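Worksheet for the structure shown next.
Excluded from the complex is one protein chain; the other protein chains are retained at their positions.
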Amino acid sequence: MTDTTQSASSSEALLIVLRHPPHGSSWLREGIDVALVAAAFGREVELLFQGDGVFALLEGQAAGALDQKGTHPQLKMLEMYDIERLWVSQRDLDRRGLTVDDLMLPVTTLDPDGVAALHAARPLSLIF
Amino acid sequence: MTMPSSQTLTVDGRFVARDSEGYLVSLDDWSPEVAEAMAQDEGRELTPAHWEVLNVLRDFYRRYEAAPAMRPLVKAVRQSLGEEKGQSIYLMRLFPESPAKVAARLAGLPKPTNCL
Amino acid sequence: MTLHLIIRTPHSSGIFADLLDAFADGDYLLLIEDGCYAALPGAAGLDDAVVAGRIGVLREDAESRGLLARVAPSIEIVDMDGFVALTERFPKSLSWF
Partner (left out) sequence: MLSYALLVHAAPYSTQGALSALRFAEAAIARGHRVETVFFYHDGVHNASTLMAPPQDEVHLGERWKRLGETAQTALLVCVAAGLRRGIVDGTEATRHDLAQYSVEPPFELTGIGQLVDAVLTHDRLITFPP
């Protein structure tokens, strides 16, 4: 398990927790929008993919019906906004029959204690 | 045909509709000639240095389906055109007022939502 | 320490699982809106061992749903004023939906 609480520089980072899958609702897009704006303002931002939010990272996504934009290009854009810390709940991957090899971006996995520790260590966070 | 709502440009005998702030009504209308005409209409001249940046923006949009804020624009320019040009002061000189906004408009990217 | 707020019934998808994964020592869980149904004794979704003594239900929302007399004994009943008092005690709150 990776220690989530050590990095002093991150204690004031804004943690955006993404819990919804792409396409079916606008939660994921609107959550990423908040992350991008915060980063554009120079704030350190981290993302935690929990629950159905892990589906956001699934490899091989495309635009939706009626040309609905996907969120995968937004996720690929994160590095341009210097958002580099992506945390994923290992248990939520397991529950959905996925592994990190199914994901489109390099991530750091957390066990349940790690998820709780990350939440506890970040004074500023928003769930989408 | 889309009704030109406010200002039209005529490029190579074709009408190009723009909204009241000068953004293209339909992004499909964009071409390098349209960009030149838009710039001329705004009293700007597009040099090769301007075009390098417009091309970075169009490439950014193709990859990420979004127009960048200033910081990621600077980063994208630095990645494609080098350290010297990847500076906000350089972009400010090319596109005074607001490089991310002005250059995105000329590059035919969607109108931003005033979100920043 | 975090105040967790939950507004869905315990039978809705995945929320309680994700919340419990994020629940740390010293945290508190307040059930509001449809989350109040989790205050029934034996309701699926909440692991008593995890949250015993650290869980409350919003009085007004429980009352309007016919739950007030049925709330499990380990769950505190908190009114709107008490909700605000909880946010004074806990510097951070997270809403799960």
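Letters A, B and C mark the chains as written, and numbering starts fresh at 1 in each.
We adopt the following convention: a residue touches a chain if its C-beta (ideal position, glycine included) is under 8 Å from a C-beta of that chain, and two chains touch if they have at least 3 such contacts.
As the structure is a computational prediction, the values presented were derived from the model and not from experiment.
Novice: Among the chains included here, which ones are touched by the excluded chain in the whole complex?
Specialist: The chain that is not shown touches these displayed chains: A, B, C.
Novice: So which of A:58, A:104 or A:126 would be touching the chain we can't see?
Specialist: Answer from the full complex: A:126 touches the omitted chain.
Novice: Check each of C:32, C:57 or C:71 against the chain that is not shown and name the one that touches it.
Specialist: Looking across C:32, C:57 or C:71, the contact with the absent chain belongs to C:32.
Novice: Hey, which subunit C residues sit against the chain that's not shown?
Specialist: 5, 7, 32-34, 60-61, 80-81, 83-85, 87-88, 91, 93-97
Novice: Kindly note down the residues of subunit B that lie in touch with the hidden chain.
Specialist: On the side of subunit B, residues 5-6, 19-21, 113-116 touch the unshown chain.
Novice: Even though one chain is hidden, which residues of subunit A still touch it in the full complex?
Specialist: Spelled out for subunit A, the touching residues are 14, 26-27, 30, 33-34, 37-38, 41, 43, 124, 126-127.
Assume only the chains that are shown with their structure count from here on.
Novice: Drawing the touching chains as a network, do you get a line, a ring, a star, a complete graph or other?
Specialist: Shape of the chain contacts: a line, open at both ends.
Novice: Taking each chain's centre as the mean of its Cα atoms, which chain lies farthest from subunit A?
Specialist: It is B.
Novice: Closest chain to the overall C-alpha centroid, by per-chain C-alpha centroid: which is it?
Specialist: A
Novice: Approximately how many whole Å separate the CA-defined centres of subunit A and subunit C?
Specialist: Each chain's C-alpha centroid was found; their separation is 25 Å.
Novice: Taking the complex as given, what residues does subunit B use to touch subunit A?
Specialist: So the residues of subunit B touching subunit A come out as 60, 63-66, 68-72, 75-76, 115-116.
Novice: Name, in rising order, each residue of subunit A that touches subunit C in their complex.
Specialist: 17, 19, 50-52, 89, 91-92, 95, 112, 115-117, 119-120, 123-125, 127
Novice: Which subunit A residues qualify as touching subunit B in the complex?
Specialist: 33, 36-37, 39-42, 69-70, 73-74, 76-77, 80-82
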